[in-house]
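Following: one structure in structure tokens, then a few remarks.
Of the protein chains in this complex, all but one are displayed in their positions.
Presenting chain A:
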Amino acid sequence: MHIAEGFLPWQHAAAWTAAAAPFVAHGIRTMTLAVRADPDSKLLLGASGAFCFVLSALKIPSITGSCSHPTGVGLGAVLFRPPVMAALGTVTLLFQALLLAHGGLTTLGANVFSMAVVGPWAAYGTYRAVRALTRSLPETTALGLAVFFASALASVSAYTVTSLQLALAHPDPADGFLGAFAAFAAVFSLTQIPLAVIEGLVTVVVVRLLSTVGRDDLRRLGVLRSPDPAPAAAHRTDEKAG
């Protein structure tokens, strides 16, 4: 849900850019420190950014039989954490504006705020909360639930913030901000709420497959819990005894 170039008055575009700037600056600082501490991480960060871009360009089946695109915000936040996602998300949105004409340059700040700041933090908060609540469940079930809710809520929160931004920019002459918010949210919710559910389901499939074929990467990123050392220690003891 990218706000197109020129859709926001310049005062609003400037205000949303100012609102997003501290988060992006923090993300850039985190990324810079990570690269300076470990220059090898530069290539992995590059790969992560390319993955985020392609993820948001993937076609997912829509309820109407047509295709749409996921935001990719939920999966990105779970894999790379919100501060890094603020920086990677900004890069992704800039590339989308200049390579695909999705979103604008003056509206970049507003799009960054909804999709690279609010979306990732909503996703990560939901992910941590569901992981804490489902601690007693098996790892695969707990991870699936956490990823589904994180991804779906990230998507919904990004659309809600976009509706809010549009309503603030173009309030209803009769009903003001609330009337405009209801109109924008009603228009977008028809397609975006089912899409958020579908994106949640697709993300669960992604993470379930990754927990089989990319287990080490998920452990290194802190998504999967480290294996219980007890069985390995017991195994070594058995070997010694044997």
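Everything that follows uses one rule, which is that a contact is a pair of C-beta atoms (placed from the backbone, for glycine too) under 8 Å apart; a residue touches a chain by one contact, two chains touch by 3 or more; residues count from 1.
As a convention for this text, contacts and distances are computed from a predicted model.
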Hidden subunit of the complex - UniProt protein name among "Cytochrome c oxidase subunit 1", "sulfate adenylyltransferase", "Cobalt ECF transporter T component CbiQ" or "Stage V sporulation protein R": "Cobalt ECF transporter T component CbiQ"
Touching the absent chain when the full complex is considered, from A:26, A:81 or A:170: A:170
Sites on chain A contacted by the missing partner chain, in the whole complex: 2-7, 9-10, 28, 31-32, 35-36, 39-40, 42-51, 53-55, 57-61, 63, 75, 79, 87-88, 91-92, 95, 97-106, 166, 170, 172-175, 178-180, 182-184, 186-188, 198, 201-210, 213-214, 217
